[in-house]
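A single protein chain has been omitted; all remaining protein chains appear in their positions.
By written order: A and B. Residues from 1 in each chain.
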Amino acid sequence: MVTAVTKEQNAEAAKAVVENLSSRFSDAGVVAEVIAHTSGKAYEFVRITCSPDQWRGVAKHLKNEVGVNYCAMVTGTHFPEGGADRGWEVAYHMYRWPIVNVAAHTMTVLEGDKLKGDEIPVEFEIFIPLPAGDTPSVPSIQDIWEGADWNEKETWDLVGIDFEGHVNMHRVLNPHDSPASFHPLQRQHKIRYHDFNEMYDDPQGFGRKPVDEGRVK
Amino acid sequence: MSDTGENYTTFNSRALVEVVGDVTDEALKATKIKQLLSVLAGRFFNWAGRKSLFTLHLGIKCCAIEMAAAATPRFDGDRFGVLFRSSPRQSDVLLVNGPISKKFADPIVRLWEQMPEPKYCIAMGECAISGGPYYQSYNILEGVDTLIPVDVYIPGCPPRPETLIDGFGKLREKIIRIGGAPSTGRDGEKPIIVGDD
Partner (left out) sequence: MAEMWITMGPQHPMTHGLWTLRVKVDGETVTDTEAELGYIHRGVEKICEARDFTQITPYCDRLCYVSAMTWAHSYVMAAEDLLEAEVPERAEYIRLMAAEVQRLASHLMWLGAFGPDIGNLTLMTWCLRDREMFLDLLQELGGSRMHYNYPRIGGVKRDIPIGWGNRLKAKVKLFEHRIKEYEMLLDESTIWLVRLQGVGYATAEDQLNAGVTGPNIRAAGVNTDARWTNPYSVYDQVDWEPAVEKPTSVKGADCYDRYRVRMEEMRQSCRMLLDAIDKIPGGANTHYQPGDEMILTKAPTRAPEGATGFSTYECTRGVSNFYIQGGGDGRGKNPYRLSIRSPMFITIPYVAKTMIGYKIADIPAIMGSFDPCIGETDR
(Lines give C-alpha, C1' and ligand atoms only; values in the text may rest on other atoms or scores of the structure.)
Protein backbone atom coordinates (compact mmCIF):
# COMPACT_ATOMS: atom_id res chain seq x y z
CA MET A 1 0.00 0.00 0.00
CA VAL A 2 1.55 3.29 -1.01
CA THR A 3 1.61 6.11 1.49
CA ALA A 4 0.91 9.40 -0.18
CA VAL A 5 2.13 12.78 0.95
CA THR A 6 -0.40 14.10 3.47
CA LYS A 7 -1.99 17.51 3.45
CA GLU A 8 -0.25 18.49 6.67
CA GLN A 9 3.17 17.72 5.27
CA ASN A 10 2.31 19.61 2.11
CA ALA A 11 1.09 22.66 4.03
CA GLU A 12 4.13 22.63 6.29
CA ALA A 13 6.57 22.38 3.40
CA ALA A 14 4.85 25.10 1.39
CA LYS A 15 4.90 27.42 4.38
CA ALA A 16 8.59 26.76 4.99
CA VAL A 17 9.44 27.54 1.38
CA VAL A 18 7.47 30.78 1.43
CA GLU A 19 9.22 31.87 4.61
CA ASN A 20 12.59 31.11 3.05
CA LEU A 21 11.76 33.12 -0.06
CA SER A 22 10.18 36.01 1.80
CA SER A 23 13.10 36.41 4.12
CA ARG A 24 15.45 36.54 1.16
CA PHE A 25 13.49 38.43 -1.47
CA SER A 26 10.54 40.29 -0.02
CA ASP A 27 12.33 43.64 0.11
CA ALA A 28 13.09 43.29 -3.60
CA GLY A 29 9.42 43.12 -4.36
CA VAL A 30 9.13 39.42 -5.08
CA VAL A 31 5.79 38.11 -3.82
CA ALA A 32 5.65 34.50 -2.61
CA GLU A 33 2.42 33.05 -1.28
CA VAL A 34 0.79 29.72 -0.55
CA ILE A 35 -2.31 29.01 -2.63
CA ALA A 36 -4.49 25.92 -2.56
CA HIS A 37 -5.89 24.17 -5.60
CA THR A 38 -9.63 24.59 -5.84
CA SER A 39 -10.71 21.04 -6.52
CA GLY A 40 -9.86 17.44 -5.85
CA LYS A 41 -7.61 17.04 -2.87
CA ALA A 42 -6.97 20.82 -2.72
CA TYR A 43 -3.27 20.57 -2.01
CA GLU A 44 -1.25 23.75 -1.65
CA PHE A 45 1.46 25.14 -3.86
CA VAL A 46 3.77 28.15 -3.83
CA ARG A 47 3.06 31.00 -6.22
CA ILE A 48 5.83 33.50 -6.85
CA THR A 49 5.43 36.73 -8.79
CA CYS A 50 8.54 38.60 -9.77
CA SER A 51 9.88 40.92 -12.43
CA PRO A 52 12.22 39.91 -15.26
CA ASP A 53 15.27 41.53 -13.66
CA GLN A 54 14.88 39.54 -10.46
CA TRP A 55 14.16 36.28 -12.21
CA ARG A 56 17.71 34.95 -12.52
CA GLY A 57 18.39 35.63 -8.85
CA VAL A 58 15.17 33.95 -7.77
CA ALA A 59 15.84 31.01 -10.09
CA LYS A 60 19.33 30.40 -8.73
CA HIS A 61 18.02 30.61 -5.18
CA LEU A 62 15.28 28.11 -6.00
CA LYS A 63 17.73 25.68 -7.52
CA ASN A 64 20.50 25.92 -4.95
CA GLU A 65 18.83 26.80 -1.63
CA VAL A 66 15.29 25.53 -1.97
CA GLY A 67 16.23 22.47 -4.00
CA VAL A 68 13.87 22.79 -6.96
CA ASN A 69 15.13 20.15 -9.33
CA TYR A 70 12.49 19.84 -12.04
CA CYS A 71 11.43 22.55 -14.44
CA ALA A 72 8.15 21.23 -15.85
CA MET A 73 6.70 23.82 -18.15
CA VAL A 74 7.17 27.31 -19.51
CA THR A 75 4.05 29.04 -20.80
CA GLY A 76 3.87 32.36 -22.55
CA THR A 77 0.65 34.32 -22.87
CA HIS A 78 -0.15 37.42 -24.85
CA PHE A 79 -2.51 39.94 -23.26
CA PRO A 80 -3.21 42.64 -25.81
CA GLU A 81 -5.77 44.13 -23.42
CA GLY A 82 -3.76 43.59 -20.28
CA GLY A 83 -2.62 47.13 -19.74
CA ALA A 84 0.83 48.62 -19.84
CA ASP A 85 2.27 46.39 -17.10
CA ARG A 86 0.93 43.07 -18.18
CA GLY A 87 1.03 42.88 -21.94
CA TRP A 88 2.68 39.49 -21.79
CA GLU A 89 3.18 36.93 -19.07
CA VAL A 90 5.50 33.99 -18.68
CA ALA A 91 4.41 31.26 -16.27
CA TYR A 92 6.91 28.68 -15.04
CA HIS A 93 5.79 25.52 -13.30
CA MET A 94 8.39 23.62 -11.31
CA TYR A 95 8.61 20.94 -8.67
CA ARG A 96 10.90 19.93 -5.90
CA TRP A 97 11.05 16.15 -5.68
CA PRO A 98 13.30 13.96 -3.50
CA ILE A 99 15.15 12.19 -6.30
CA VAL A 100 18.79 11.26 -5.89
CA ASN A 101 21.17 9.04 -7.79
CA VAL A 102 21.55 5.62 -6.25
CA ALA A 103 24.38 3.11 -6.38
CA ALA A 104 24.13 0.11 -8.65
CA HIS A 105 21.76 -2.66 -7.54
CA THR A 106 20.18 -0.46 -4.85
CA MET A 107 16.98 1.49 -4.76
CA THR A 108 15.54 4.32 -2.71
CA VAL A 109 12.10 3.61 -1.32
CA LEU A 110 10.45 6.75 -0.09
CA GLU A 111 7.42 6.57 2.14
CA GLY A 112 5.28 9.58 1.50
CA ASP A 113 4.11 10.29 5.01
CA LYS A 114 7.57 9.87 6.52
CA LEU A 115 9.27 12.53 4.43
CA LYS A 116 10.53 15.49 6.40
CA GLY A 117 11.73 18.98 5.79
CA ASP A 118 13.38 19.49 2.45
CA GLU A 119 12.32 16.15 1.12
CA ILE A 120 8.62 16.90 1.00
CA PRO A 121 7.50 17.52 -2.59
CA VAL A 122 6.42 21.08 -3.35
CA GLU A 123 4.86 22.52 -6.47
CA PHE A 124 5.86 25.98 -7.70
CA GLU A 125 4.16 28.42 -10.01
CA ILE A 126 6.12 31.53 -11.03
CA PHE A 127 4.49 34.40 -12.88
CA ILE A 128 6.57 37.03 -14.64
CA PRO A 129 4.40 39.80 -16.05
CA LEU A 130 6.05 41.69 -18.88
CA PRO A 131 5.24 45.20 -20.09
CA ALA A 132 3.20 45.56 -23.23
CA GLY A 133 5.09 46.09 -26.43
CA ASP A 134 6.50 44.22 -29.37
CA THR A 135 9.59 42.75 -27.79
CA PRO A 136 8.80 40.83 -24.63
CA SER A 137 11.93 39.39 -23.15
CA VAL A 138 12.88 37.33 -20.13
CA PRO A 139 16.31 36.08 -19.03
CA SER A 140 16.84 32.46 -19.93
CA ILE A 141 17.29 29.77 -17.29
CA GLN A 142 18.69 27.25 -19.71
CA ASP A 143 21.93 26.89 -17.77
CA ILE A 144 20.17 26.39 -14.44
CA TRP A 145 17.76 23.62 -15.41
CA GLU A 146 18.35 21.64 -18.56
CA GLY A 147 14.66 20.88 -18.75
CA ALA A 148 13.94 24.51 -19.52
CA ASP A 149 15.85 24.33 -22.78
CA TRP A 150 13.24 22.96 -25.17
CA ASN A 151 10.40 24.52 -23.21
CA GLU A 152 11.88 27.96 -23.89
CA LYS A 153 12.40 27.12 -27.56
CA GLU A 154 8.75 26.16 -27.83
CA THR A 155 7.58 29.31 -26.06
CA TRP A 156 9.59 31.49 -28.40
CA ASP A 157 8.40 29.52 -31.40
CA LEU A 158 4.72 29.73 -30.55
CA VAL A 159 4.35 32.95 -28.58
CA GLY A 160 7.33 35.08 -29.53
CA ILE A 161 8.81 35.75 -26.11
CA ASP A 162 12.53 36.30 -26.38
CA PHE A 163 14.78 34.50 -23.89
CA GLU A 164 17.97 36.47 -23.36
CA GLY A 165 21.04 34.33 -23.16
CA HIS A 166 19.45 31.24 -24.64
CA VAL A 167 21.99 29.33 -26.69
CA ASN A 168 20.91 27.87 -30.02
CA MET A 169 17.37 29.13 -30.27
CA HIS A 170 15.49 27.62 -33.18
CA ARG A 171 12.00 26.71 -34.28
CA VAL A 172 10.86 23.42 -32.84
CA LEU A 173 7.23 22.94 -33.83
CA ASN A 174 6.60 25.35 -36.68
CA PRO A 175 8.46 24.74 -39.96
CA HIS A 176 11.95 26.18 -40.09
CA ASP A 177 11.08 28.43 -42.97
CA SER A 178 8.23 30.20 -41.17
CA PRO A 179 8.53 33.97 -41.39
CA ALA A 180 10.69 35.33 -38.61
CA SER A 181 7.86 37.20 -36.92
CA PHE A 182 5.25 34.45 -37.17
CA HIS A 183 4.33 33.40 -33.66
CA PRO A 184 0.92 31.77 -33.97
CA LEU A 185 -0.29 31.95 -30.39
CA GLN A 186 -0.28 35.73 -30.37
CA ARG A 187 -3.83 37.04 -30.28
CA GLN A 188 -3.76 38.89 -33.58
CA HIS A 189 -3.39 35.62 -35.46
CA LYS A 190 -6.79 34.02 -35.86
CA ILE A 191 -7.58 30.39 -36.57
CA ARG A 192 -8.98 29.47 -39.95
CA TYR A 193 -12.71 30.14 -40.29
CA HIS A 194 -12.66 32.01 -36.99
CA ASP A 195 -15.56 34.18 -37.98
CA PHE A 196 -17.86 31.30 -38.55
CA ASN A 197 -21.43 32.18 -39.02
CA GLU A 198 -24.02 30.96 -36.62
CA MET A 199 -24.96 27.87 -38.57
CA TYR A 200 -21.62 26.26 -37.82
CA ASP A 201 -21.28 27.67 -34.35
CA ASP A 202 -24.58 26.20 -33.27
CA PRO A 203 -25.48 23.44 -35.73
CA GLN A 204 -28.08 21.79 -33.54
CA GLY A 205 -29.86 24.97 -32.74
CA PHE A 206 -29.41 24.86 -28.97
CA GLY A 207 -29.19 28.62 -28.88
CA ARG A 208 -32.44 29.19 -30.75
CA LYS A 209 -35.31 30.80 -28.93
CA PRO A 210 -39.05 31.01 -29.74
CA VAL A 211 -38.60 34.50 -31.20
CA ASP A 212 -36.27 32.95 -33.78
CA GLU A 213 -39.14 30.91 -35.19
CA GLY A 214 -39.25 31.21 -38.94
CA ARG A 215 -35.90 33.00 -39.07
CA VAL A 216 -33.67 31.78 -41.84
CA LYS A 217 -29.99 31.60 -40.97
CA MET B 1 28.09 10.42 -79.86
CA SER B 2 27.64 14.14 -79.61
CA ASP B 3 29.81 16.47 -81.64
CA THR B 4 31.53 18.88 -79.29
CA GLY B 5 33.28 20.81 -82.01
CA GLU B 6 36.54 18.88 -81.78
CA ASN B 7 38.00 16.85 -84.58
CA TYR B 8 37.18 13.54 -82.97
CA THR B 9 34.00 12.05 -81.50
CA THR B 10 34.05 10.36 -78.12
CA PHE B 11 32.38 7.02 -77.70
CA ASN B 12 29.82 7.41 -74.94
CA SER B 13 28.16 4.21 -73.73
CA ARG B 14 25.18 6.03 -72.30
CA ALA B 15 24.52 7.63 -75.65
CA LEU B 16 24.81 4.21 -77.30
CA VAL B 17 22.17 2.78 -74.99
CA GLU B 18 19.88 5.71 -75.68
CA VAL B 19 20.19 5.36 -79.43
CA VAL B 20 19.63 1.62 -79.40
CA GLY B 21 16.67 2.09 -77.08
CA ASP B 22 15.11 4.71 -79.33
CA VAL B 23 15.58 2.59 -82.43
CA THR B 24 14.03 -0.49 -80.78
CA ASP B 25 11.15 1.58 -79.45
CA GLU B 26 10.37 2.97 -82.89
CA ALA B 27 10.47 -0.52 -84.40
CA LEU B 28 8.14 -1.98 -81.78
CA LYS B 29 5.72 0.90 -82.10
CA ALA B 30 5.62 0.53 -85.86
CA THR B 31 4.72 -3.17 -85.63
CA LYS B 32 2.22 -2.53 -82.83
CA ILE B 33 4.02 -5.13 -80.70
CA LYS B 34 4.66 -2.48 -78.08
CA GLN B 35 0.98 -1.77 -77.75
CA LEU B 36 0.20 -5.44 -77.30
CA LEU B 37 2.94 -5.91 -74.75
CA SER B 38 1.84 -2.96 -72.68
CA VAL B 39 -1.75 -4.11 -72.65
CA LEU B 40 -0.73 -7.61 -71.59
CA ALA B 41 1.75 -6.34 -69.05
CA GLY B 42 -0.78 -3.90 -67.69
CA ARG B 43 -3.36 -6.64 -67.24
CA PHE B 44 -0.79 -8.94 -65.64
CA PHE B 45 0.49 -6.34 -63.20
CA ASN B 46 -3.09 -5.42 -62.39
CA TRP B 47 -3.95 -9.04 -61.55
CA ALA B 48 -0.80 -9.47 -59.50
CA GLY B 49 -1.13 -6.15 -57.76
CA ARG B 50 -4.68 -6.47 -56.59
CA LYS B 51 -3.88 -9.68 -54.78
CA SER B 52 -0.98 -8.19 -52.88
CA LEU B 53 -1.20 -4.53 -52.07
CA PHE B 54 2.06 -3.59 -50.43
CA THR B 55 1.46 -0.63 -48.21
CA LEU B 56 4.08 1.85 -47.13
CA HIS B 57 4.93 1.64 -43.44
CA LEU B 58 3.98 5.21 -42.64
CA GLY B 59 2.39 5.99 -39.31
CA ILE B 60 1.41 9.59 -38.89
CA LYS B 61 -1.09 9.71 -36.04
CA CYS B 62 -3.87 7.80 -34.30
CA CYS B 63 -5.13 6.00 -37.37
CA ALA B 64 -1.71 4.39 -37.57
CA ILE B 65 -2.52 2.51 -34.39
CA GLU B 66 -5.68 1.18 -36.00
CA MET B 67 -3.61 0.34 -39.06
CA ALA B 68 -1.27 -1.64 -36.81
CA ALA B 69 -4.27 -3.27 -35.16
CA ALA B 70 -5.51 -4.31 -38.58
CA ALA B 71 -2.32 -6.33 -38.96
CA THR B 72 -2.77 -8.15 -35.67
CA PRO B 73 -4.32 -11.57 -35.07
CA ARG B 74 -7.80 -10.29 -34.34
CA PHE B 75 -8.38 -8.52 -37.65
CA ASP B 76 -5.52 -9.86 -39.73
CA GLY B 77 -5.05 -7.82 -42.85
CA ASP B 78 -2.24 -10.09 -43.99
CA ARG B 79 -4.66 -12.71 -45.24
CA PHE B 80 -5.78 -10.18 -47.85
CA GLY B 81 -2.25 -9.71 -49.06
CA VAL B 82 -1.72 -6.41 -47.30
CA LEU B 83 1.91 -6.27 -46.18
CA PHE B 84 3.81 -3.29 -44.88
CA ARG B 85 7.02 -2.31 -46.61
CA SER B 86 9.57 0.14 -45.27
CA SER B 87 10.66 1.66 -48.53
CA PRO B 88 8.42 3.63 -50.87
CA ARG B 89 10.21 2.12 -53.83
CA GLN B 90 8.75 -1.26 -52.97
CA SER B 91 5.20 -0.34 -52.11
CA ASP B 92 2.00 0.06 -54.09
CA VAL B 93 -0.26 1.90 -51.70
CA LEU B 94 0.33 5.06 -49.75
CA LEU B 95 -1.98 4.89 -46.77
CA VAL B 96 -2.18 8.38 -45.32
CA ASN B 97 -3.34 8.03 -41.74
CA GLY B 98 -3.12 11.38 -40.09
CA PRO B 99 -3.12 15.12 -40.66
CA ILE B 100 -0.58 16.59 -43.05
CA SER B 101 1.21 19.56 -41.57
CA LYS B 102 3.05 22.16 -43.54
CA LYS B 103 6.34 20.61 -42.50
CA PHE B 104 5.28 17.20 -43.73
CA ALA B 105 3.76 18.33 -47.03
CA ASP B 106 7.08 18.16 -48.82
CA PRO B 107 8.12 14.73 -47.48
CA ILE B 108 4.80 13.15 -48.30
CA VAL B 109 4.84 14.42 -51.88
CA ARG B 110 8.37 13.09 -52.17
CA LEU B 111 7.26 9.70 -50.84
CA TRP B 112 4.43 9.66 -53.37
CA GLU B 113 6.79 10.51 -56.20
CA GLN B 114 9.26 7.87 -55.10
CA MET B 115 6.64 5.17 -55.38
CA PRO B 116 6.68 3.48 -58.79
CA GLU B 117 3.56 3.06 -60.88
CA PRO B 118 1.04 1.45 -60.45
CA LYS B 119 0.39 3.24 -57.20
CA TYR B 120 -2.72 4.12 -55.23
CA CYS B 121 -3.45 6.44 -52.36
CA ILE B 122 -5.87 5.79 -49.53
CA ALA B 123 -6.85 8.60 -47.20
CA MET B 124 -7.67 7.04 -43.83
CA GLY B 125 -9.39 8.99 -41.13
CA GLU B 126 -10.87 12.44 -40.95
CA CYS B 127 -7.56 14.25 -40.70
CA ALA B 128 -6.35 12.93 -44.04
CA ILE B 129 -9.70 13.53 -45.73
CA SER B 130 -10.34 17.11 -44.75
CA GLY B 131 -8.15 18.14 -41.87
CA GLY B 132 -10.48 16.51 -39.37
CA PRO B 133 -10.84 18.15 -35.95
CA TYR B 134 -7.86 20.33 -36.86
CA TYR B 135 -9.41 21.95 -39.91
CA GLN B 136 -9.01 25.33 -38.25
CA SER B 137 -5.35 24.89 -37.45
CA TYR B 138 -2.68 27.19 -38.82
CA ASN B 139 -0.38 24.28 -39.50
CA ILE B 140 -2.57 21.52 -40.93
CA LEU B 141 -3.59 21.22 -44.57
CA GLU B 142 -7.22 20.58 -45.28
CA GLY B 143 -6.84 17.03 -46.45
CA VAL B 144 -4.16 15.10 -48.27
CA ASP B 145 -6.05 15.48 -51.56
CA THR B 146 -4.69 19.02 -51.76
CA LEU B 147 -1.37 17.36 -52.59
CA ILE B 148 -1.94 13.84 -53.89
CA PRO B 149 -4.79 12.28 -55.90
CA VAL B 150 -6.70 10.00 -53.57
CA ASP B 151 -8.41 6.79 -54.67
CA VAL B 152 -10.29 5.70 -51.57
CA TYR B 153 -11.46 7.77 -48.62
CA ILE B 154 -12.09 5.93 -45.36
CA PRO B 155 -14.03 8.10 -42.94
CA GLY B 156 -13.83 7.61 -39.20
CA CYS B 157 -11.97 9.01 -36.27
CA PRO B 158 -10.35 6.54 -36.12
CA PRO B 159 -11.98 4.06 -38.50
CA ARG B 160 -12.17 0.59 -37.05
CA PRO B 161 -9.67 -1.92 -38.43
CA GLU B 162 -12.51 -3.72 -40.19
CA THR B 163 -13.31 -0.49 -42.03
CA LEU B 164 -9.71 -0.23 -43.13
CA ILE B 165 -9.81 -3.78 -44.49
CA ASP B 166 -13.06 -2.91 -46.24
CA GLY B 167 -11.27 0.09 -47.72
CA PHE B 168 -8.65 -2.21 -49.15
CA GLY B 169 -11.46 -4.35 -50.53
CA LYS B 170 -13.02 -1.35 -52.25
CA LEU B 171 -9.60 -0.46 -53.64
CA ARG B 172 -9.31 -3.96 -54.99
CA GLU B 173 -12.67 -3.63 -56.76
CA LYS B 174 -11.54 -0.35 -58.20
CA ILE B 175 -8.33 -1.91 -59.49
CA ILE B 176 -10.39 -4.64 -61.19
CA ARG B 177 -12.54 -1.98 -62.81
CA ILE B 178 -9.49 -0.11 -64.04
CA GLY B 179 -8.24 -3.25 -65.73
CA GLY B 180 -4.91 -2.03 -66.97
CA ALA B 181 -2.18 0.22 -65.65
CA PRO B 182 -3.71 3.07 -63.66
CA SER B 183 -1.75 5.76 -65.42
CA THR B 184 -3.77 5.02 -68.53
CA GLY B 185 -7.06 3.84 -67.11
CA ARG B 186 -7.77 6.01 -64.07
CA ASP B 187 -9.52 8.84 -65.88
CA GLY B 188 -13.20 8.54 -65.39
CA GLU B 189 -12.84 6.59 -62.16
CA LYS B 190 -14.08 8.67 -59.26
CA PRO B 191 -12.53 8.26 -55.83
CA ILE B 192 -14.45 5.91 -53.57
CA ILE B 193 -15.77 6.88 -50.16
CA VAL B 194 -16.12 3.84 -47.95
CA GLY B 195 -19.59 3.59 -46.51
CA ASP B 196 -21.14 5.56 -49.33
CA ASP B 197 -23.34 2.77 -50.70
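Just so it is clear, contacts are C-beta pairs under 8 Å (C-beta built on N, C-alpha and C of every residue); 3 or more make two chains touch, one makes a residue touch a chain.
What you see is a predicted model, and the numbers here were worked out from it, not measured in a lab.
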item: Touch criterion as defined above, residue of B:Leu53, B:Val82, B:Ile122 or B:Ile140 at the omitted chain; value: B:Ile140
item: Residue ranges of chain A at the interface with the undisplayed chain; value: 1-5, 37-41, 43, 45, 69-73, 75, 77, 91, 93, 95, 97-110, 112, 121, 123, 125, 145-151, 154, 158, 171-175, 184-185, 189, 191, 194
item: Contacts of chain B with the absent chain, listed as residue ranges; value: 56-62, 65-66, 68-69, 72-74, 84, 86, 88, 98-99, 101, 103-104, 107, 111, 133-134, 136-140, 157-158, 160
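We adopt the following convention: only the chains that are shown with their structure count from here on.
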item: Complex contacts: residues of chain A adjacent to chain B; value: 173-175, 184, 189, 191-194
item: Footprint of chain A on chain B - complex, ascending; value: 101-103, 135-139
